[in-house]
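Below is one structure, written out as structure tokens; comments come after it.
Every protein chain of the complex appears in place save one, which is left out.
Then we have chain A:
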Amino acid sequence: MADTVHNTLDPQLNRRGFLKGCTMAAAALGLSETMIPKLVEAAAAAERPRVVWLHFQECTGCTESLLRASHPDLAHLILDVISLDYHETVMAAAGHQAEEILQKTVTEHAGKFILVIEGAIPTKDGGIYCKVGGKTAMDTLAEIGPKAAAIIAIGTCATFGGVQAASPNPTGAVGVMDLISGVPVVNIPGCPPNPMSFLGTVLHYLTFKRLPAMDSLNRPLFAYGRRIHDHCERRPHFDEGRFVEQFGDEFHKAGYCLYKVGCKGPETFSNCPAVRFNDVDVWPVSVGHGCVGCTEPNFWDTMTPFYDRLPMVKIPGTGIIADADSVGTKVLGVTAAAIGIHAAVGIGKRLIKGKGNE
């Protein structure tokens, strides 16, 4: 990237950066290069879609990763192709002024604006665990959600509830799709998701006037259609049986597969190995840490322990937490003992009574 210094120092998006961003998005979408001009045209159109961005139960990490992309073009491009009318983190307005803008956009552009939700929605006790401007997240979503043309749920919290929804889910947190029906919802899960997956979705919508093809969890297939494991650069080590046994061992230094230290790549759908992060071409597995499965529903409950292959078996009411195989081995042992006793009783009876005459 010869132009990094220039680009980093230049706060404005130049034409070159604009085209570059569109091209990257086209590649992420799997479009042919002949489609790039169409994408550029759509992105440069005078009428930019209005976007309202609401923050609920979250850490703002998704916004951070999106707008602080190390490569500024991407952030600029995102801010350039959409008209971000309301965004609690980046807007200049505050207080009543901000609320006014929100109301204005929602009423004047009803049925046309895009609603982006970041964060889960707590539903327990009337939703009191998340309030913005005196209103619960539940009420705000119920009021604004149905007026949107489409809703983009960004991040694992807004899609599947995220860490707040982890068992025992004290605030009853849920994702957008559990509360909204009648308005198309696109899920861009990830903790945080790749900015490219968000940008690709928006550009697809602008160019083709419809949402991208999605899987049964409403995740766009261009970004979540394939498992990490199936295009991971460490996959040859997996197939050829070369595994990291422990972090820091000689196998780890040699860059082998992280399967045995709990990598969840085989269970996780995402484009991380292909699109990568931060424009320095890295993603967790490339720097030696297994995938934790952050784009999957309930990942805090089902992907943990992060450094083991499978979740623990919890036997309710007993406080017993053990791994599946030690539970299995114990049950097998008890069964073997029961068989032994059964056989012994049979033999004992026969010795006492003599062979039964039927």
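Criterion: contacts are C-beta pairs under 8 Å (C-beta built on N, C-alpha and C of every residue); 3 or more make two chains touch, one makes a residue touch a chain; residues count from 1.
Here, contacts and distances are computed from a predicted model.
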Protein that the absent chain corresponds to, by UniProt name, given "Ni/Fe-hydrogenase 1 B-type cytochrome subunit", "Electron transfer flavoprotein subunit alpha", "Deferrochelatase" or "Branched-chain amino acid transport system permease protein": "Ni/Fe-hydrogenase 1 B-type cytochrome subunit"
Selected residue (touches chain absent from view) among A:Gly133, A:Pro170 or A:Gly346: A:Gly346
Of A:Gly145, A:Gly200 or A:Gly293, the one touching the omitted chain in the full complex: A:Gly293
Interface with the undisplayed chain - residues on chain A: 215-217, 225-227, 230, 238-243, 245, 250-251, 254, 259-260, 264, 266-269, 293, 296-299, 302-303, 309-311, 313, 324-325, 327-328, 331-332, 335-336, 339, 342-343, 345-346, 349, 356, 358
